Structure formats: structure tokens, C-alpha cells
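Note that this complex is displayed minus one protein chain, with the remaining chains in position.
Chain lettering (A, B and C) follows the sequence in which the chains are written, and residue indices restart at 1 in each chain.
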Amino acid sequence: MATFITVSRRPIMGMPFGIPFLLPSYEPVSLESRRNQSSYRRTKQRLRIKPDASFGLSSDKSHSHIVYNPPSSSPSVYHTPTKFLPANDARRSLRADNYANAPAVEELPSVFKSEAEKKYHLTPSDVTEIRKLRLNDPMTWSRGKLAKRFDCSPLFIAQVCQTSPQKKEIQKQVLEAVQSRWGAKRRMAREDRKLRKESWGRDE
Amino acid sequence: MKRLQLQRWSSSALSSRARTDGRLQRQLCSSKRFQSTDATPVQPASEQLAEQQSFPSTTIRRPVRVSKYKLPSPPVQAAHESAKLAALHARLYLPSRLPLETLARCLINPSADRNPQFNNSSFSVLGHDLLTNYATEHLICTYPRLPLSVVFATLYAYVGPKTLAAMAREWGVEHAALPGGEVDPGLLQYKRVDPGTDLSTEPLVGTTRPNEDQKHWRKSINSSVVYDNEFGDPDLAGVPPSELQPEQAQNTKPVTMEQASADFVRSVMGAIYLHAGRAAAKRFFEQHILSRHLDISSLFNFSEPTRDLVRLCARENYEPPVAKIISETGRRSRTPVFVVGIFSGKDKLGEGAGASLPEARARAAVAALKGWYLYSPVEVRVPSTMEEEGAAPWKPVYVDLGEVVS
Amino acid sequence: MPVQGIRTVATAQNGVGAFILQCKRLDFHYCDWAGSSRGMNAFLKHALPAFAKENPQIEIRISPRPHKHPIIKGHYINGREKAVCVRNLEPEQITQKANLLKQASGEKLKRTKKPVTSINDSVRGIWSPYHGGLKTI
């Protein structure tokens, strides 16, 4: 077990994250104090990185040994995350100590600019109110207007009620009218965007 | 299972060209060929040899000699004269208990010879069931969490008609231009579809699905388990012959090369099972089908990965998934790269990189879902290993709740 | 329909499970008259039965090709064929040539520098700058 920990690369590097310089919080202090490499040869020489030390020949070992050297690559989907393993799987206990130095999740920035607070403030009577408004006058009470009035998201309005077929038909015509004014470039760009979005699901 | 039983079955599946029923129809079928400017029918040179062979059907009356030009498919005796057939037998390392006559019968498609005693239809039904049985048990024991649509796609990739046709090609099976009694029995014999025929236009009738004429009805994936075949396609198998169209019932409909090749491979599997037993059939499956390379992770096509992941976490009582930026570069440039991880509590479920935050998030969700679906137990054992002698006691395999329904 | 399956065909890996010899047919052409076929005729008479018995998976065809040099032609599963002229060769040399055709894969001859070709995904993944440790230069 001693070899297993000491040869692992992460403690040697002493880095809390995978690549800190890519994070917004990272301050390149150490780089500024370093001397500039003015010659091409010197830069090239420095960039010639040797293979990882764990792959080299270890002369001090007299017998076969196993090292933990996770690769610098994106994770494979065939390796089930520990959380997804069933309770009786043997790998669950084996992996327990491997993630000791994983980055803290709370410190990572979120994808969204602001997390929407979930309020759960609408009552069933509000929902019936929304439905009534939407049914009676679909032209004035659009999704956006209803969302603004009841202080919720337009998605919630769509989940709660459906508009009349006439309104749908009108909206479709409006969309067609807008799309008919698109030129070849815009049309193709929109189609490409759609295709690209579909390819995310196939992981291409 | 006992060997005796196998032989009892095989006696019903195998028979010599002794029956004379349907000969009239066969003559009608081949009369056109007989009228052609072909050479005069020659009697097989090695009749003596054929007579001396102790063929299993000694109890049946000796066959009435028919000119081989009149037969719709090569006579049984011709199997021992074909170099192609013997070479194919040796190339596949088929067991010596499987005679050349059976291999010759496997090469005859129902479209070439309508008589079920001389074509491979019975073998191919058995072989198809064996192939799908072994493939399904392997798949479900190895990847117990796969969703049903991916199970269908994987089975199609392993034992689907396209793969079986490719296998027949890789075995070096050649095709006869036209079936007939004088053709070398080492060639695959079937009636070809006329060139230029559009195969997709034919309406599917006679499926097992009720209300099949309602084209716009939604077909749920769960109904495919009941009504469709193992690839999720409409199933024709369970229909009684009286309800089929007359052309289909007589099996004279021409078939494509793919169908004929796939039927041949299936019938070889069935023939091995009948002649050499279950162990040989399973070994044949492992060697020829399971050894093929398939990346199952490339068979998924998610339409709404983030929504599925939220549902999964809710179902499994995990903390709701949160997307966080692990690293990024060039946010204000033309080619940014974001690496987004999806976390549930403190555990990372998946990770994806993309040129925009929504893309990276969607890819991370796809990776997390694949991580869930592609779980594989440490030691995989399939139920059919229990059929071997001296097998270790059976331990129940991991069974999953089912797919994430939405 | 949350997830759909994509239909593909599993790729063959000859030799991983079953092994199929790629040479499926050998054609031997000879001439009764010409002197260049002398070795070939002796080979057909004496050595060929043993060769055929050793290699039952190869279909063997013999046919005369009058007033031409004798050749051996190998037909392979990938559809290609390979012909070798065996004029004035001794029977032992012809056996060597037949073995050469038998062992060939049928592919077009190519000069390759890398010994290993793989269709598997890389075990340790493809290197990316966004993962793993930071190198100090």
C-alpha cells in the first residue's frame, strides 16, 4: 500500500485541482516571476517532456508492483461512477480511498449565472385561474404574460395548461411568415444548429 | 438433456429425398428448365456410391429415381461429390457428426425448394431461436441495466440479418445464380429478387400487433416486447399459415441475398445443435458471434439527456444533479472549450466537454446516463453455464429495476 | 422516447474466436504437352493428394491450360485472387508456392511501419489538456 500512494502523481504535484490555471480563480503568480526563455532551443528543450515518472524503469524495485497513474484523458463511460454501483459490488469498497483528493464541489463555479430559487408559492386556485385565463383569452394571455403575472417560469405555464388550437394555428402562421423571410444562409445555419444539437445526444 | 432426445428430434428434422409428394409441383416448377436447350440429363456418375451409403432412412422405401435436372434443388447424394461443400465444412471446423448432407440442406433456401423436408426452414427457425437466446442471456447478464431500445439495437448488431449475412460472406459462401438440381450443392441456393424491385414499398400485413392498420398510433417500446420480434421489428412468425397470403404460404416469394445468407447461418447453428449437441452449439455461438467487436456505448441516442438524468436521480433517491464547470478556456474567443461535470452531492456522475455551456452540460448528462446504463457486474455468468456438468451452484445475477421511464 | 438504439453491425475479428483460413480455393493449371509443366504434372500426380488432405478447408480445382505455362491461382474470401507462375519449377518448389498462397491473407501488399493495428478504443483514453496533472516546464 505504501508504494501505491507514493507513486501516485497527484500528491507529488500538490495541486488541489486538475488544472488550476484554467479556472477563473487562478492567479498566475509563479509564471510572472520566472525569466523569459529567449532562445528557441531552450524553449524547445524545456517543452520536451519526458514520459511520466511512473512509466519509467524503476531500478529500486526488486519485484513486480502496481502503480496508480490515472491518465490525462476524459473519463470512460464503461467505468461506472461509484455512486451508480450496487451496494454489494466489490468495486465499491475498493474505490473508497481513491477519491480522497477530488476537488471540492462547492468551490466549482456553476454553469448557470444565477441559480433560480424554487418558491412553490402557487396554490391550486392559482392554477385554475391560469387555466381559465389561458382558455378564455389566449391572444392576450400568452405564456410570458401569465408567467410575469403569477411570478413563475413560462415552462411552468406550459406544464399546467395548453392553449386553444386556434391560437396554435395562428402562432404557426406567424412562425411561417417569419421563416419565409429568412435567406439561404440563415436557414442553413438554423438547420445546422439543430443537427448539431441532435448530435450531442449521440455523443458524436 | 439426453443425447437420445436429440436424435429423436433430428430424425424428424432430417430425412432423405424419399418422399414423393409434391413431385408433380416440382416438375411443374422445373418444366421450364427442362424445355430449354440444355444438355441431356446425365445420370449421376456415382450412383453406386450413393446407394452404398447407409443413410439414416433405411426404413423408408428406396427413392424413385428422378432426373436431377427436374429437381428444384440438388439431390442428397450429390453432397458427397462437391468439393466446395467439403471445403466449407472443414473451413468452419464443423463437427464430424454433422454430415455433409445436412450442410447441403442448410444451403437450400425455402425460395429454391418449397418442400420443407429439403430446405433449411426448420433448421433456421431453431438456429434463430438459439442465437437470440444465447445473445440475449449474454447481453442481459453482462449489461443488466441497458434500456430496451438499446437491447434491441445490440441484438440486431450481434444476430441481426445484416450481421449474419456478413458472416456468411466471411465464411466464403458463394451463391448460385439460379437454384436447380444440377447446381453444385456447395452454393447457396435461393430465388433472387428481380433487380429494381423496391423492397420498402410492400405493406406489412399479418403482423402479431393488433390494429396494425392504424399507422399513426404511437407504438410504445414496452409493447414491442409483446408484439414485435427481438429486434423491435414487426413480427410475422406467430401467424398461422392459413392467414398468410398465398404467395407467402407457398414460400415461392423471391428473397434478397441478405435474407438467404442469414437463413443459412441460422440453419448451420440449428444443425450443429441437432447433430453435435448443446455444448457445441454454444461454443459455435461464442466463437463466431461473441468474438465480434461491438462498442455498445455508441448505440445510444438520447433526445433529452438532462431530463432523464434528473428523473434517474429522483428514482434512485440521489441528490438532484448539479452541473458545474470543472475547467474552461477561451470563453471570450471564437473557439471556447468548457468542461462541465455533473455532480450529485459530492460524487461526480459524468463529465463532458463542449464549445458552449449547454453543449458541455448535455454531453456530461449523456456520459452520466451511459455510466448508469453500462454498468457491468464483476463476474458475469450466464444461465446456460448451469447446463454443463459439474457447474458451480448458481448465484442470482444482478437484476435492475428497469429503464428510466419518461 | 427518451433513448433510442442506433442500429449497426458488429465488426468481424477473424481469429479472436473462430479462425477462418482466408484462402478458399486454389486453381492448378497445367499443360500436357509443354516442358515447363513437367514439374507441375509431377506435383499433381504425387504431391497434391497429400497437400489436399492437409488442407481440407481449401477447395482445389485442376484444369488444363494448353500451350501456356502452368500457374497456381489462389482465391480469397475478400474476393481478391493471387496467381503464381510455376513454369520449370520442381515439385518441391511448387509445394512451397502452394503453401505461400495458402498462408496469404489475400490483401493487397502494403508497406506498413507500425506492427499493431487496433479497432479497440484506447485503454487509457486520448490525452486531453483539460484532465490530469499539470506539467511544470
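Everything below uses one rule, namely that a residue touches a chain if its C-beta (ideal position, glycine included) is under 8 Å from a C-beta of that chain, and two chains touch if they have at least 3 such contacts.
Throughout what follows, contacts and distances are computed from a predicted model.
Trainee: What is the protein name, per UniProt, of the chain that does not appear here: "DNA replication complex GINS protein PSF1", "Large ribosomal subunit protein bL21m", "S1 motif domain-containing protein" or "RNA polymerase II transcription factor B subunit 2"?
Mentor: In UniProt, the chain that is not shown appears as "Large ribosomal subunit protein bL21m".
Trainee: One chain is left out of this view; which of C:G35, C:G79 or C:P115 touches it in the full complex?
Mentor: The single option touching the absent chain is C:P115.
Trainee: For subunit C, which positions touch the chain that isn't shown here?
Mentor: Where subunit C meets the chain not shown: residues 13-19, 21-22, 56-57, 100, 102-105, 107, 109-112, 115-120, 123-125.
Trainee: Considering the entire assembly, which residues of subunit A contact the chain that has been omitted?
Mentor: Per the touch rule, subunit A residues meeting the hidden chain are 1-4, 54-55, 57-58, 60-71, 76, 78-79, 90-91, 94, 98.
Following the convention adopted for this analysis, only the chains that are shown with their structure count from here on.
Trainee: Testing understanding: with touching defined as stated, what is the shape of the graph linking the protein chains, line, ring, star, complete or other?
Mentor: Contact map by chain: complete.
Trainee: Quick check: more C-beta contact pairs at A-C or at A-B?
Mentor: Of the two interfaces, A-C and A-B, more C-beta pairs touch across A-B.
Trainee: Between subunit B and subunit C, what's the gap in Å when you average each chain's C-alpha atoms?
Mentor: Roughly 28 Å, centre to centre.
Trainee: Where the CA atoms of subunit A average out and where those of subunit C average out, how many Å apart are those spots?
Mentor: Whole-Å distance between the two chain centres: 49.
Trainee: Distance from the CA centroid of subunit A to that of subunit B, rounded to the nearest Å?
Mentor: The computed centroid separation for subunit A versus subunit B comes out at 40 Å.
Trainee: I need the residues of subunit C touching at least two other chains; which ones are they?
Mentor: If we look for residues of subunit C contacting two or more partner chains, we find 6, 121, 128, 130-131.
Trainee: Enumerate the residues of subunit A that touch no fewer than two other chains.
Mentor: Correct list: 18-19, 22, 74-75, 202.
Trainee: Note which residues of subunit B are touching subunit C in the complex, please.
Mentor: 83-84, 86-87, 89-93, 147, 149-154, 156-158, 160, 162-163, 166-167, 169-172, 186, 221, 232, 284, 286-295, 298-304, 307-308, 326-327, 329, 337, 339, 353, 369, 403-406
Trainee: Provide the residue numbers of subunit C that touch subunit A in the complex, in ascending order.
Mentor: Residues in contact with subunit A: 6, 121-122, 124-135, 137.
Trainee: Can you list the subunit C residues touching subunit B in their complex?
Mentor: Contact set of subunit C toward subunit B: 1-14, 16-18, 20-21, 24-25, 56-61, 77, 119-121, 128, 130-131.
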